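The complex appears here without one of its protein chains, the remainder shown in place.
Every chain is named by a letter (A, B, C, D and E) in the order it is written, and numbering of its residues begins at 1.
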Amino acid sequence: MRFDETYSGKVFIGSHPNYDESKAVLYGMPMDWTVSYRPGSRFGPNKIREVSIGLEEYSPYLDRELEDVRFFDAGDIPLPFGNPEKSLLEIETYVHTLLKDDKIPMGMGGEHLVSLPVMKAVASKYDDLAILHFDAHTDLRENYEGEEYSHSTPIRKIADHIGPANVYSFGIRSGMKEEFEWAKEQGMHISKFEVLEPLKEVLPTLEGRNIYVTIDMDVLDPAHAPGTGTVDAGGITSRELLASIHAIAASGVNVVGFDLVELAPVYDHSDQTANTASKLMREMILGWVK
Amino acid sequence: MRFDETYSGKVFIGSHPNYDESKAVLYGMPMDWTVSYRPGSRFGPNKIREVSIGLEEYSPYLDRELEDVRFFDAGDIPLPFGNPEKSLLEIETYVHTLLKDDKIPMGMGGEHLVSLPVMKAVASKYDDLAILHFDAHTDLRENYEGEEYSHSTPIRKIADHIGPANVYSFGIRSGMKEEFEWAKEQGMHISKFEVLEPLKEVLPTLEGRNIYVTIDMDVLDPAHAPGTGTVDAGGITSRELLASIHAIAASGVNVVGFDLVELAPVYDHSDQTANTASKLMREMILGWVK
Amino acid sequence: MRFDETYSGKVFIGSHPNYDESKAVLYGMPMDWTVSYRPGSRFGPNKIREVSIGLEEYSPYLDRELEDVRFFDAGDIPLPFGNPEKSLLEIETYVHTLLKDDKIPMGMGGEHLVSLPVMKAVASKYDDLAILHFDAHTDLRENYEGEEYSHSTPIRKIADHIGPANVYSFGIRSGMKEEFEWAKEQGMHISKFEVLEPLKEVLPTLEGRNIYVTIDMDVLDPAHAPGTGTVDAGGITSRELLASIHAIAASGVNVVGFDLVELAPVYDHSDQTANTASKLMREMILGWVK
Amino acid sequence: MRFDETYSGKVFIGSHPNYDESKAVLYGMPMDWTVSYRPGSRFGPNKIREVSIGLEEYSPYLDRELEDVRFFDAGDIPLPFGNPEKSLLEIETYVHTLLKDDKIPMGMGGEHLVSLPVMKAVASKYDDLAILHFDAHTDLRENYEGEEYSHSTPIRKIADHIGPANVYSFGIRSGMKEEFEWAKEQGMHISKFEVLEPLKEVLPTLEGRNIYVTIDMDVLDPAHAPGTGTVDAGGITSRELLASIHAIAASGVNVVGFDLVELAPVYDHSDQTANTASKLMREMILGWVK
Amino acid sequence: MRFDETYSGKVFIGSHPNYDESKAVLYGMPMDWTVSYRPGSRFGPNKIREVSIGLEEYSPYLDRELEDVRFFDAGDIPLPFGNPEKSLLEIETYVHTLLKDDKIPMGMGGEHLVSLPVMKAVASKYDDLAILHFDAHTDLRENYEGEEYSHSTPIRKIADHIGPANVYSFGIRSGMKEEFEWAKEQGMHISKFEVLEPLKEVLPTLEGRNIYVTIDMDVLDPAHAPGTGTVDAGGITSRELLASIHAIAASGVNVVGFDLVELAPVYDHSDQTANTASKLMREMILGWVK
Partner (left out) sequence: MRFDETYSGKVFIGSHPNYDESKAVLYGMPMDWTVSYRPGSRFGPNKIREVSIGLEEYSPYLDRELEDVRFFDAGDIPLPFGNPEKSLLEIETYVHTLLKDDKIPMGMGGEHLVSLPVMKAVASKYDDLAILHFDAHTDLRENYEGEEYSHSTPIRKIADHIGPANVYSFGIRSGMKEEFEWAKEQGMHISKFEVLEPLKEVLPTLEGRNIYVTIDMDVLDPAHAPGTGTVDAGGITSRELLASIHAIAASGVNVVGFDLVELAPVYDHSDQTANTASKLMREMILGWVK
């Protein structure tokens, strides 16, 4: 008696109605309470779903259709407003469940801090986990004005957790001097400014590895992603980011989970960035869930 | 495995999960293809749902909570783009089903033309039907530049169908001279400019009657409803429209169906009008579904 | 071979194609170079034309149609950017021509300073001229930081020109202490905050007089006219302003010219204010050009 | 060597350059991390300053100029992002300092929760303190989904602190049933929907009392204050709110502190709400700091 | 007595006042009633004219000025709202008249379906017609949910009409699998993702041929054309599209007509896309009308 939701914008286009039969699960993490500049990414996941109906279900890049992949859209995890610690805990708990059920977790932020509990959960399942991190910002602070759980710290925390040598950052063009120095000292990979070329060099070295990919929308130039909390000029095009997704798809790595974060609809006139996020998500699903 | 949708913005807040157990059914009619000025109301129904999570479920006006009313949100009726006739037919068919199941139809537009098939369906069930129509515009044209099914004709068509004397228009401040003259000749009630006062005079005369209420958001002043296709200065406040809803609730009429149309989100900065539409809908549900 | 422009938004809806046969002439004065706060009203006149196609040509308030009034839309007077003095001179010259041809000048601003040369030209034709001025601001400064021709000085300049006792301001809620004191000393009428009630008292005293009316959109509350350079809370509704226009129409004064100024489209989301300005202009034309 | 800041928009217009010589102190509390719906009010205080340059320094309502009142604009209190408890503590500490220095605290939010530590600090100085609360929402929850410090709880917390009988709420039109019932049981004053009339009845009963006034911008109708986190139709006009400020000024109460909260610039097209907030602040300063 | 319109924004800048003396005719096709996602392109043509006054009349790319080309701006063809079939018929009739008068038709959309009747009319005059199609989308569906005349079908319909081998699509990055397969089977040229390079390869093979060019604004990346109905990430820059226009100008093909479609102003903050469309149109006129 309810009209079919597949093309309603309430779930991601082409998602499967059944959790158990699905190989991957899409979920939102609507949290933005630690951001220091412009909040609003809590509304990101639902916006990505909403505009997904403007997409075709077929990718001419990958020659694959969404109906070829069974993925379930679970909606947004309910999170306690203004309480980062409890929020992170609930995310981590949820992802553990997904992993136990052998689902590939596909997250949508929210601020970047939401990736931390996901990566922790994934790391607890996969010993050899490496992380590919696409971002304008290092996110390598130990704390932000005393707060350990901040949008500026997730990559540092996970690097501390799985070892800096297992984290690869691309497109970085903003951070404190100390962050860049720390990464250098610790042997963590940071590609400043560039994405596709260094990625193509890194991927062969990761063949066969289990990989988690976390993409902050602001790795894109503000021209391509104005709708995010902290825009930073000098970024890459959506074309280069699509090519990077396809390069990962064509490589020998094994993507065991991924997320796309920091879409903030209130700064996104006419859903330009949301539409791009939605297409990126389609390509990630079609390219990485095999 | 899917997170509860009640507070997700995907259904109207407080809606019941089960059709059969519900007394009333909320549905969207996402059509705007005959509008002559500014299109966009096709996205109205989902926007009303989305912002409904900003509402409390309790009305201090009516001292009643949404959980006291069982209503089901069925989603949007899928309609064929650019084909008005087929679209109207599908709406009418759907509402006939609701009426057969003894559900109160509660529609969300879409352009005002979507109300026509609903009113026709309701009129086929209730012989004595009267219509209360709140609008800035007469909508009494016989056709619009030759097109019979147009956003400018629904009230004329239904007046022709159930008799002009059974139609009561309030707040009208725009139309062609011929339309006002036709109404006068036909004995149809038109309250120019005013709403609450004439409504209070009309309601006692309708005691015991079955009533369908259709509200065009543009009966509100542009200050109160900028997010609609055709704004028209000199309208009423949201406060007066709320009071009108409450006056109907307190009267002796029997509301057997209603709709709220012409919310066009793309013209609605920061969802001002959408939030108002959402509150109006809550009050209509709490006040009219008994 | 060119499609009819009447409903194209390029001229005001219902305007007559021929200057000579017209009784009144509509023209734009696209100047905003002396404003101290937010510029942009140069684009006002064309926006009023553009949105006029959303209007009906019939007024249910006045029971009159635009085809009953012959008025010509001459377009915008070309003005030299950044040169106030030369701009004012060109406006004055143009209006003199209109008056010589016995046309009623109907101007659209632009900043309020554009009204000054128009009022001067009109005063040179009509000895007994009185001015009705609707505004949030006194506009009674002698100069603004040394600049004599400023958006803050037009009413002072015309009051000096035709005598303060012949100027009646309504709705004023902003100005310097000195301005209010000067008006008091000079016997100039200022209705603080209120419009319709004091207007109804003033009008009988002006019976038979030739009147120029100048309306600054910001006499409206920001809720009703957000799209203007300097919004000021506590203003009147569009309903009250419409009623004021109608009160003038019903009175015994003889309107010999009028203008509507300070619509600034760039601050006007979804043309809310522009649509209102357009309706006000229709009512002024239908009510005042007899 | 720095250009004078008085008209720069960096401080509130007309503020005094010297703390010690000032009677009142204006400060911002840029926190919005517990809001459940739409964040963004952290940018409110600076926006109020920025647009204040569009104001005249003279009030024709009160016939008083800002230079007649010595107030210092201290800027925004630096607050730790995402940490409500620590933020509230820093606010409380700061206000204690102001009170010790015999300054009248004049705060700008931020979400409404920021008023709680201010009111606590003020209550510790004035035994007989009463609170006048203007808002669309009760803000009387004990906690919000388990979080005690939430934008939904400040009035409850202060009522618990100084006794519900000393708290007077006006304009309330949204809340849970339990909140209204609690207020009733506790003898707390709530004026549903109305503001000016009940205020005029309450004020004489408070003569001679020390009063703290807290105004949530959303007491205004969305037409008058679209730029806030949670708009709610059916509110009052800016005219009524101005009149309420003037009624307090004319009464026999002694205002010992006040705040204006919940301006969220990102939802405020063309600074409509910000300009209104700025004017309200001017009137509060001119009317209440004696 | 009307001010010169050349720089008024009511006609395209530099257009000639006389139809008979003009070699080419610019006209708008303000239709958007079959779009499935976001309507609004009906307002595209007038917006292109409006912003054209921000252009210089000289092209430093082509070293040519608009006064060197005689073209007439006829305004918008009046079309019946909500009736696609009748609308297409009126467009086709109009273009037949232009062709009979030996004018080069230069159209502005409107949704892409408006190009179909133009291409049909042009094909009836030129036997050897080839079509260059720049677009993000294939537009090769046979029908869209049963509707044959849809924004998704125009290229399929014209390919069926003149033979798929005579249609060349560039920049395509979205479509159904079936559409790409159909094109392949039929020997129709589709350049996926790329524009300038494949165009340079195709142009020499078309030397001496009569060519119609149809450009959908969404061939541009959303960063370069956010103001369109369906944005799709991964497109080309405005620089590449300008270079493509210049490549056609420098080639040996004979452009006998062209259009630019799908500008939707309501999604175009600050007229970014409109300004680009306007410049593209200037370059097409200067480069192609010889």
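Just so we're on the same page, contacts are C-beta pairs under 8 Å (C-beta built on N, C-alpha and C of every residue); 3 or more make two chains touch, one makes a residue touch a chain.
Small disclaimer: the values here were computed from a predicted structure and weren't measured.
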Chains in view touching the one left out: A, C, D, E
Touching residue (missing chain; options E:196, E:223, E:266 or E:284): E:223
Given A:29, A:167, A:231 or A:281, the one touching the chain that is not displayed: A:231
Selected from D:31, D:48, D:74 or D:219 as touching the chain missing from the view: D:74
Absent chain, residues of chain E that touch it: 53-58, 60-61, 63, 65, 221, 223-224, 237-239, 242, 269-272, 275-276, 279-280
Residues from chain A at the interface with the omitted partner, ascending: 37-38, 172-177, 180, 192-193, 221-224, 226-227, 230-235, 267-269
Those residues of chain C which, in the complete complex, touch the missing chain: 32-36, 38-40, 42, 80-84, 144-147, 149-150, 266-267
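Just so we're on the same page, only the chains that are shown with their structure count from here on.
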For chain B and chain C, chains touching each: D, E
Same-residue or different-residue interface between chain A and chain B, half as cut-off: same
Remotest chain, chain A as reference, centres from CA atoms: C
From chain D, the most remote chain by mean C-alpha position: E
Angle, in degrees to the nearest 5, of the Cα rotation that carries chain C onto chain D: 120
C-D, C-E or A-B - pair sharing over half of the B-C contact pairs: C-D
Chain D and chain E: spacing of chain centres that average the CA atoms, whole Å: 55
Gap in Å, rounded to a whole number, between the CA centres of chain E and chain B: 39
Two or more partner chains touched - positions in chain E: 38, 267
Arrangement of touching chains [line / ring / star / complete / other]: other
Chain-chain contacts as defined at top: A-B, A-D, A-E, B-C, B-D, B-E, C-D, C-E
